[in-house]
Structures are given as C-alpha cells and as structure tokens.
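The complex appears here minus one protein chain, its other protein chains still in place.
This part shows subunit A:
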Amino acid sequence: MVENRPWANVFAHTILIIGVALVVFPVYIAIVASTHGPGEFLRGTLPLLPGPHAIDNYKAMWNTGLSRAGAPPAGQMLWNSFVMAMAITIGKLSISLLSAFAIVYFRFRFRMFFFWIIFITLMLPVEVRIIPTFQVVADLKMLNSFAGLSIPLIASATATFLFRQFFMTVPEEMLEAARVDGAGPLKFFKDILMPLSITNIAALFVIMFIYGWNQYLWPLLITTDPDYYTIVMGIQRMTTAADGDPQWHLVMAAVVMAALPPVLVVLFMQRLFVKGLTETEK
C-alpha cells in the first residue's frame, strides 16, 4: 500500500466482506437446509439458521440415500467418485510423464507426428464429441465399469506439455552425469527425473483430482447401473426423479457431501493448487 488512508481501508474491507458473503451464501444455505427436517420446507420459506436434524439427515443419506428416486446410498456414490477421480488422476499423470520423457529425452522417427496427435486432444473436450465417444465405449463393452468411467478421460495434452516444459529446464549435466555413471534411461527416469518433478506432480495431482471428481456428463452417459453412480451425477437424479418435491433436506446433505472433498483439497493444499492452476494454463 502506498499511502495511509484509513477510510479507504474500511471501505475495502467492506467490499471484501460483502464479496466473501456472496461467495459463501449459496453454500451456507445448502448447509442450513441440510440440518432441517422435511416439515420446514412445507411452510414456504426457508429457515436461515441451522436446525436440529443434521445428524439424522446425513446418516440417512450416507446409509440409504433416496432409493425411491433411484439413487444409491451417498456413501457408495462417494466411494465411486473417489475411485474414478483417483483413477483419472493417476492415469493422466503416469501416461503424461512417460510420453513427455520420450519426447524430450529421445530422438526417434515420427516424433513430431506423435506430438501433434497428443496436441489434438487439447482441442476435443468430451462435451464436443459426446455421441461418437459413447458409441466407441459401448462397442468396447466398457459401459458400467470403472474402466469406462476413467480411461477415456485420462489422455491429457496439458499434463504432457507441462512435464515437457519442466523436463526442458532440467540441466543437461544431470543426464551427462547419469550416463557417465552408466545409468540407463529407465533408471535415470526413476532416480533423477521423478524426484526432481515431485512438486509439479503434486500440483497437477490437485488440479486433476478436482477435474476427475467433478466429472458429470461422462458418468451420466455411461452408467445406467446405480452401482456405478458417482455423487455429482447422482444428485441430479435426486432433484429430478423425486418429481414435484425433491426432499430438499436430504438432497442438500448430499450436495454438501459431494462438494466437501474437492473443497477440502483446495483449502488444505492451496499453495499446490494455485501453482497447478497457474502453470497448466501457460
């Protein structure tokens, strides 16, 4: 700050507090709604303070869910989401590390061709090629499976580029020294390159986990078996299937449970999250 203007500070804090309040408001309402019994919603106005039914609602959602609406217990959907998010994250990281390593540390024929094939994936988000991708996955008999949920989403040009960029900054001397000492490519990769990239891997892990957890369209298309429903898409089933009056207190409990894991990841790994976010976009 350049000069001391007390009134400007008060004004600035006011703006920020209003801003934070607006950002928090929808989530606050959801949390409040998840602590009330079903009766509260029939009166026509929503209570603004927490009620006494929090534990009942969350327990009910966790164990039984809204089976009337065709949604399995939230505990199971959370587990499915977790498996899918982890599979996508680990899959993306490993295949991109390997391909970036090949592109930077080897000279071979068709290198540019492969590079362009990978680059093209950047331009084709799932949303754009929904039906043909669905048909391909159906032909491969991967509907209703964790493989079908995760494998089509793990190709990632962004991660490959980021690792390529990072590998280019690793000093040449590392490789020379390793080769003088007789290390082969895989040993060099495992003992030198991997330990050096650990911060980058962690930062990308945070971003990819959020990406994987928040997948919506893809699980919606390829899971018809409730055993594979993920929590983010399951909520949509609850709001529409229980026609007329979705059971708001239970739906909001599920919303809070669905939002919590990625939000916690961001809050506790904020530094890595910011690093991952700003670097993947460069």
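What we mean here is this: a contact is a pair of C-beta atoms (placed from the backbone, for glycine too) under 8 Å apart; a residue touches a chain by one contact, two chains touch by 3 or more; residues count from 1.
Following the convention adopted for this analysis, contacts and distances are computed from a predicted model.
**Student:** Consult the UniProt record of the chain that does not appear here and report its protein name from "Spermidine/putrescine import ATP-binding protein PotA", "Heme-degrading monooxygenase", "sn-glycerol-3-phosphate transport system permease protein UgpA" or "Quinol:cytochrome c oxidoreductase membrane protein".
**Tutor:** Answer from the UniProt record of the missing subunit chain: "sn-glycerol-3-phosphate transport system permease protein UgpA".
**Student:** For the chain that's not shown, point to the residue among A:Asn63, A:Thr121, A:Thr199 or A:Thr224 touching it.
**Tutor:** Here the residue in touch with the unshown chain is A:Thr121.
**Student:** Touching residues of subunit A against the unshown chain: what are they?
**Tutor:** 1-3, 5, 8-9, 12-13, 15-16, 19-20, 23-27, 29-30, 33, 41, 44-46, 48, 94-96, 98-99, 101-108, 111-112, 114-115, 117-118, 120-125, 127-133, 135-137, 140, 151-152, 154-155, 160, 168, 172, 175-176, 179, 184-186, 188, 210, 213-214, 216-217, 220-221, 232-233, 235-236, 239, 248, 251-252, 255, 258-259, 262-263, 265-267, 270, 273-274, 277-278, 281-282
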